[in-house]
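A single protein chain has been omitted from the complex, and every remaining protein chain is retained in its original position.
By letter and in written order, the chains are A and B; residue numbering begins at 1 in each of them.
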Amino acid sequence: MAGTQSLRSPAVAPSAGVASGIGALWRVLRIIMGYPTGAIGLVLILLFALMAIFGPMLAPQSPFEVSRTAAGGVVRLSPPSWDNWLGTTNQGLDVFSQLLWGARVALTVGVISAIGSIVLGTLIGLIAGYFGGWTDEVLMRITDVAFGIPFLPTALVIISITGPSLALIILLITLFLWRTTARVIRAQVLTLKTRPFVWAAKAAGASEAKIIFVHIAPNVLPLSFLYMAIGVQGGVMLEAALSFLGFGDPHVMSWGSMLNEAFKAGAMRTAWWWVAPPGIALSLFVVSVFMVTRAYEELLNPRLREI
Amino acid sequence: MTIDTTPPGLDRRTALKMAALMGGAATLGGRPVRAQDTARISFVDPAYRDFYNERENYFLRDAGWVEETLPRITWPRDGERIPEFKVLLQTSRPDWIDAWRRWVVDAEKVGIKYNVQQVSQARYLEAILSHRHGDVEVHNAVPRVERLDPSEWLVSRAYGLDRRNYGEWANRQYDAEIEAQARTTSRDERMQHVHRAQAILADDLYITQYGWGPQIIQAYNSAAWSDVVSATGFGIADFNIFHTYLRATPRTNRRRAVVGVTSVDRSINLISAANRYRAIGRMIYDRLAFLDENLNVIPWAAESWTQIDSKTWDLTLRDGMEFHDGRPVTVHDLKFTFDFLMAYDRGFFWTANSNIENVAIRDEERRVVRISFKQPYAEFETYFLILNVIFPKHVWERLASEQGLKEGEDARRLVVEPRDQIGSGPFRFGRYRRDTELQLIANKKHFAAPKLDEIVMVVVPSVDGLLGRMQSGQIDFMDGVWMTPSQARSLEGQRHITMAPARDINWVHGVTRAAWLPWRDYEFRRAWHHTFDRRFLVDVVWEGGGRVPAANTFLVEGHPWHNPGLPPIPAFDLDQARQILQQAGYRWASDGRLMYPAPTDEAWRQRVRGVVKPGAGYEWAGIKMIDDA
Partner (left out) sequence: MHAWRTFVLRRLALLLFVIVSILTMMFFLFKLLPGDPTSVFVDSNFPDDMVQRQKALWGLDAPIWVQYLRYMGNMLTFDFGTSFFQMMPVRDIVVEKLLHTASMIVPAVIISVALGATLGAWLGWRRGTRREGAAVVTLLTLRSVPSFFAGIMVLMIFSYWLGWFPPGGMVSVGGAGDSFWETVLTIDFLHHLALPCLVLVSREITSPALLLRSTMLEVKGSDFLDVLRAKGLPERRIVVHATRNALLPLVTDVAVMMGFLFQGQVLLEIIFAWPGVGRELVTALNDLDYPVAQACFFVMALIILITNFIADILYSVIDPRVAYD
């Protein structure tokens, strides 16, 4: 959501011929590392990924475990200390532990919804772009409707119907993110369709499925990757926004719900150690994805590189 | 044979298609209830069957309710596990989920599993009103003046024939006490019934109290105001008991009190108002009687009242009262108010006034009105007089005719513009900006005239915003807002702020689904009580601002109707819980989950059939087990 504005209508140069998805990804990563901002971004993302995978194991406490003093009292609203590196909340929960666990929640939501939306968006884009005609018309009108749906209000309404859960939030974000991908991929397919290698495949009697998935799909994959990165970032932000509004899953502690708890507890004025870490983590994650996607975008858009 | 619940004018096929389209939404009136299913549900006392069959789309006429109830009144197979318990919590009450997270972990240690869901208030209300909330109904007391009558919670939460008795508990002895207390008009006699009802409730372990609190801690700007009044259960700043706003004396030249609130109610028609304006409206319209800060009934617009018999009272109106437009308050206005509220659909006032038989002017000169009721009415003082107000006849008659309100229609749809907000109360309605501010101007001619000149309510939706404005001196009071101990501490050291603690009489409770398995077994309920670490709610979640409850009663210590001789709540002790369960015949599966006793366990079957505490002399009148034999 946030990223799409600066990335509106990127002009894309397709790699000629067929390339495997994994190979393309590897090449892309190598080139991104060539840009200083891209490299920093990638390293940061890697750190966040490690945090999501191993953080909960390293966390001194579970996100809902109360810190107690030797005498059994609750360590309430303690500033950072040796026992609680980032201090505690009003209920004596360890902020550092919550931060580590929160990374897992954030990235789970981000990655799953990004993958879901990319698969959905790419498929719709491929099918609409390749077949054209009525198929295209129907799919693109659905996309138009999707573009008219405001995310936050819709999510608020649906969550107040069903009750909040992580699965639902992932689903909602997926259903919100696919639309941009679908449009961009379709536009890309429209130009690819007229390329000689597609004609050649057709002439050789390849099936339509084969043409779509073997000949065209690999060429749109780099673009899909770009939107996937943007999707992860969008997913993380949307989950945080919903949780901040109190519409998050109550059984897990995400960065957004940490901020919501602090806001509800009226601790904003005093407990900076509770407010700052999740906010900074969120911002840093978004910045790092931005750095990577911009490097990647310049890569996809050779004209930008020239200037 | 099926009972058709589709709306008229819509054939079944279309209805089904639409239901499929909408994912089977309940808006079509739900699926039809199968008669063979409802036939399997029987009651000890047939009166209960009628009661549960009365309402369209509810209970026996709600396929969902029937579907959920049947397996829980069917004898379990050998080795069957106790099902997962569904508990719905409100999103707007974060303390509930914070405590439940811990309780779920503890219960797992004795093999009890929960499915705790957090839902919006809307969804929660819908679920509990239709008894579709699952196993435990969690609730808290929201203090309101008209809820201080002892029967308020005793009736709504536990009386067998009240739809808000969410566990469908039907204890004959309890119900008899409740019926008796509603009929007696002697306070002493009523006290006895109320005490006995509390004793039965506490003894039968039907509801459980999780915590008494949260504690009321309020702050005010003591550099600008003195003589605040702290009321039991409400604190110093609450429009429900507005003595502070009457007696507070300015220390500075500023005679305007700025009161921070989290929201201002959206309807300013007193008849349709929600909680907050029901209170504010009674600062504008005088109620007949009021409560002092210790919750004793005191005369207000009614100077005195005398009981003629158990159904009849004479009410004397205070002399010399005036409406805000200068017209005198007369007995005609009082009579009009009751006639009006009886003639129209009257929402909130319905519960109090549906019992009125007749209102007659007895002595115009001495301002006496005689009110007679259809039945003996115990709540006359503690509920009826406190809820009811005086509407000016000349204004409301005009509103009704201008807006074409016909008899029998809903008076809640009347639009009462600020200029028509005319009462006789201590405050006049001033400037009103929806969602932003509301000004109340002191009525200096009132018999309890405020010392301040005006109150301006400002809406600050977040606690942080309120605390920040309190700290900077922009607001003097925070109405209806109770701080947590840590929030109070964040204001410490501000010289202009004084903390004002008050006695609280609030609670959070859980109602078990007594009519269902496994709750039907008293021993199970007893063991279950032992799984709650109530101290966790009080010490950690409420930050120490509350009390660990001493007994299972709504009328907590400090409430005028509290029974001090109640048995204590089974304390948090997982070993004890396990032991009780084992002795009662329960077993554990290999994965640690709790299983029902063996079907051959006659002692258990006996307890399940009886539901109420064995050997205590109680009788069960509600839903029966389905006996296959």
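Everything that follows uses one rule, which is that a residue touches a chain if its C-beta (ideal position, glycine included) is under 8 Å from a C-beta of that chain, and two chains touch if they have at least 3 such contacts.
Since this is a predicted model, take the numbers as computed values, not measurements.
Chemist: Who does the absent chain touch among those shown?
Modeler: By the stated touch criterion, the chain not on view contacts A, B.
Chemist: With the missing chain put back, one of B:436, B:583 or B:606 would touch it. Which one?
Modeler: Residue touching the chain left out of view: B:436.
Chemist: If I consider the whole complex, including the chain that's not displayed, which of B:272, B:353, B:512 or B:531 touches that chain?
Modeler: For the chain that is not drawn, the touching residue is B:272.
Chemist: Can you work out which residue in B:143, B:450 or B:468 touches the chain that's missing from view?
Modeler: The missing chain is touched by B:468.
Chemist: Write the list of chain A residues that the hidden chain touches.
Modeler: Here the touching residues of chain A are 1-2, 5-6, 37, 141, 144-145, 147-154, 156-158, 160-161, 237, 240-241, 244-245, 259, 263, 268-269, 272, 275, 278-279, 282-284, 286-287, 290-291, 294, 304, 307.
Chemist: Residues of chain B in contact with the chain that isn't shown?
Modeler: Against the missing chain, chain B presents residues 7-10, 14, 18, 21-23, 25-28, 54-56, 92, 120-123, 125-126, 129, 162-164, 258, 263, 266-267, 269, 272, 274, 345, 347, 350-351, 410, 412-415, 431, 433-437, 439, 456, 458-462, 464-465, 468-469, 471-472, 474-475.
The criterion applied here is as follows: only the chains that are shown with their structure count from here on.
Chemist: State the interface residues of chain B toward chain A in the complex, per the touch definition above.
Modeler: So the residues of chain B in touch with chain A come to 89, 91, 94, 97-98, 101-102, 116-120, 122-123, 462-464, 466-468, 471, 483-484, 486-487, 490, 539-541, 543.
Chemist: Can you name the residues of chain A that touch chain B in the complex?
Modeler: Listed in rising order, the residues of chain A that touch chain B are 64, 66, 74, 76-77, 90-92, 160-161, 163-164, 246-247, 250-251, 261, 263-270.
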